[in-house]
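The complex appears here without one of its protein chains, the remainder shown in place.
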Amino acid sequence: MDQLLLFLTYIAVIASAVSGTLEARKHEMDIVGAITIAFVTAFGGGTMRDLLLGRTPVFWIIDPWLTVAAFISAAISFYRAKGISNTPLIIADAVGLGLFSILGATYALQLQLSSIVAVLMGIVTGIFGGVLRDLLCNKIPHVFRNNTELYATCSFIGTWIFIIFTWFHINTLIASAIGATAIFILRLLAVRFKMTLPAP
Amino acid sequence: MDQLLLFLTYIAVIASAVSGTLEARKHEMDIVGAITIAFVTAFGGGTMRDLLLGRTPVFWIIDPWLTVAAFISAAISFYRAKGISNTPLIIADAVGLGLFSILGATYALQLQLSSIVAVLMGIVTGIFGGVLRDLLCNKIPHVFRNNTELYATCSFIGTWIFIIFTWFHINTLIASAIGATAIFILRLLAVRFKMTLPAP
Partner (left out) sequence: MDQLLLFLTYIAVIASAVSGTLEARKHEMDIVGAITIAFVTAFGGGTMRDLLLGRTPVFWIIDPWLTVAAFISAAISFYRAKGISNTPLIIADAVGLGLFSILGATYALQLQLSSIVAVLMGIVTGIFGGVLRDLLCNKIPHVFRNNTELYATCSFIGTWIFIIFTWFHINTLIASAIGATAIFILRLLAVRFKMTLPAP
């Protein structure tokens, strides 16, 4: 179980670091700016989760290899990415969204918190890194804009799927995989078909 | 006493959620954006207070009904508010400012911290939700602008009134009510008569 969480954390951190770096490159930042944005995107959501739940020192302080992984991912994607297309950014972002949402809900459930709070923790952990990334690039966070494709909503739905599965005592590995995959696919579908919420 | 604090917290959360939703509507956000802004406005100040004081898990994680209350308030004010006038926004914001200021000071005093720190905690708890709300809408926070009517100053004065009352062992219920009401009225007067601080 702990092994699984650690593995998911590494993938989520690497994907988010890549998405942060690509976003930073679009804003013509230098390598320090890009690495900072990468760190913030990769660690922002999980840090907020750990602070809110009182799990300190936070996760990336306890495991220094996470920062090494984020650093290397950011450096490689900074110097390798040539043409700046949006597709890799959206895929990396969707991977991070899916995994961090499930991780957030899992840690909340471990503390015996209610399902509502676990879903909230999932959403916060999933989207907060991206929100910070956008704020540091000084634009209204993607997730809050009116004409944006579904984002937090994907996290909301997938996290509920995961939690309902845990109610039925389904194997955590399977439940996590299905929840994260649901979020990932929903997000890509939302971007592909420009699915938005109805305006008021 | 705990009952009173809980009651005040609910009113403050609901008022702040409403003010967040109305602000989000002014920026043409969709329902997810509006609810996110509502949550941030409602829980931002108290979360910062709990994190700084080391009271984790933070208050809205422990009591899941708070998030339900914020959610419902946000949804109702999102779909109900028709014409977007400023008055309900200012009133809801002033209620949240008054109550959260007193709550912040109260929790600091419970930890035997000094009066100066209690006032600071009151101000932080009172204004931080609104600051985050403004930041997420990508504008210079209201409270920091030069020509703004008194805002943090109202919290400062009312919190001192509350703390001085506690020095004289006046009943907490009465002291809280007077402090919060003073902040509320001061804020409305400041808006009505465009009271500002002298520029340098």
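By letter and in written order, the chains are A and B; residue numbering begins at 1 in each of them.
One rule holds for everything that comes next: a residue touches a chain if its C-beta (ideal position, glycine included) is under 8 Å from a C-beta of that chain, and two chains touch if they have at least 3 such contacts.
Just so we're clear, the structure is a prediction, and the values are computed from it rather than from any experiment.
Contact with the chain that does not appear here is found for just one residue of B:L4, B:I72, B:I164 or B:L197, B:L197. Only one of B:T36, B:T67, B:T125 or B:T153 touches the absent chain when the whole complex is considered: B:T153. Here the missing chain is touched by one residue of A:L51, A:I90, A:I157 or A:I170, and it is A:L51.
Here the missing chain is touched by one residue of A:I31, A:I164 or A:L189, and it is A:I31. Within the entire complex, the positions of subunit B that touch the omitted partner chain are 51-54, 56, 108, 111, 113-114, 116-117, 120-121, 131, 135, 138-141, 143-146, 148, 151-153, 196-200. Looking at subunit A, the residues touching the absent chain are 24-25, 27-33, 36-37, 47, 51, 56-58, 61, 64, 67-68, 78-79, 135-138.
Throughout what follows, only the chains that are shown with their structure count from here on.
Chain centres here are Cα means. That of subunit A falls 29 Å from that of subunit B.
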